[in-house]
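For reference, the structure I am asking about is given below.
Partial complex: the chains shown occupy the same locations as in the complete assembly.
Read from first to last, the chains carry the letters A and B; within each, the first residue is number 1.
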Amino acid sequence: MDTNLILSNLLSPPILFFFLGVLAVAVRSDLEIPQPIPKFLSLYLLFAIGFRGGTELHESGLTSEVGIALAAAMAMAFLVPLYSFFILRVKLPVADAAAIAATYGSISAVTFITAASFLQRLDVGFGGHLVAAMALMESPAIVVGVLLYNIHARGERRGIAWGEVLREAFLNGSVFLILGSLMIGVLTGAEGASALAPFAEDIFKGMLAFFLLDMGLIAARRLGDLRRGGLFLTLFAIVIPMVNAMAAIAIANLIGMSRGDALMFAVLCASASYIAVPAAMRLSIPDANPSLYVPMSLAITFPFNIVVGLPLYMQIIELFWR
Amino acid sequence: MKPIKRVEIVTDSLELKRVLHILDELGVSGYTVIREVTGKGERGTRAGDELTDVFKNSYVMTACGEDDVGRIAEAIRPVLQRTGGVCLVSDAQWIVH
């Protein structure tokens, strides 16, 4: 493996600030970024990534390539939670298995954004439609998760309020903001892009680094919860992302994606949600334990993906795209 | 001054909408809400540091008549059973204005 790639990723400001946050918790510093500052940064990142994706999509247009990529994204968004569920059922009750499956079927926007700045450092581009793919991949896993729970749970399985589930899935704040900003980007195109560039592009990397500092703080605080999860879940949180990334890379190769698109697609499939899905699961599958799915996604899979995953997936792509 | 019951509910923030809906349905005369509340209970610590409202609480207080208490308790109990929290009832005097 190209140790250079790993090292240059490790030494990039966003990753280093993530570790600084982890370190703060490890040495019990009282460093803290009080709410709603992290919420603001997170909304900013969704706003900016959505808008920029939209303006790029405006340039590239809706080609067949875009359609195929979006179809592949949707397919993975339905498949991943399905096979994850059956793997998880080996050890876990239905509720937890369904909630974790939904978590891993969905995506993490911050992982996607960190991958975007990783590619930028390598001078590799990716299509704006990948942002659309991200938005589309956030919701289906929620529906699949609740369906699986509903089919497999016995006993106190009460009637699911599907209206609420669907609204949570497709209209939760983060999906809505990405999709909305994307649409606005598509509508305003290059003119809009240049008007908002200082806000949505120039300060973006700094905002990301600052936000990852907070992610490091939160992730490290959640690590302790993982003891309850045991080795099985810790392994799951590392292995499944790799499996999903491999599947994504295979598909990307089949449908002829570019290297940059392939990496972003791999990252989407490999990443797990810690915003939209946990909130939805809390309401729709209340018997699932959030102290399992939140720390798995936040404290293991997220750092794994941005630290090891990015260079690893890129390496594999380099091998196959040569 | 009018004797009244003071009902306090601490509940998962994600359930806040449901709790307020319940109170509205029961026709209480009003309620007061504090949204940013943290805490600890049998379901572990809720530190309110997540990006979502997971692991966060909200606090609702309503001053109501004696007979409302039973109905509120009954309607709130399923919520508390599902996602945890506490519901306390105490006596107070309402300064009528």
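Just so we're on the same page, contacts are C-beta pairs under 8 Å (C-beta built on N, C-alpha and C of every residue); 3 or more make two chains touch, one makes a residue touch a chain.
Only a predicted model underlies this, so the values are computations on that prediction, with no experimental measurement involved.
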Can you give me the copy-number formula for the whole complex, using the labels shown? A x3, B x3
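As a working rule, only the chains that are shown with their structure count from here on.
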Euclidean distance of C-alpha centroids - subunit A vs subunit B, Å: 34
Hey, which residues of subunit A end up touching subunit B in the complex? 35, 38-39, 42, 217-218, 221, 225, 274-276, 278-279, 282-283, 286, 290-291, 294
Per the contact definition, I'd like the list of subunit B residues that touch subunit A in the complex. 12, 14-15, 36, 44, 47-55, 82-83
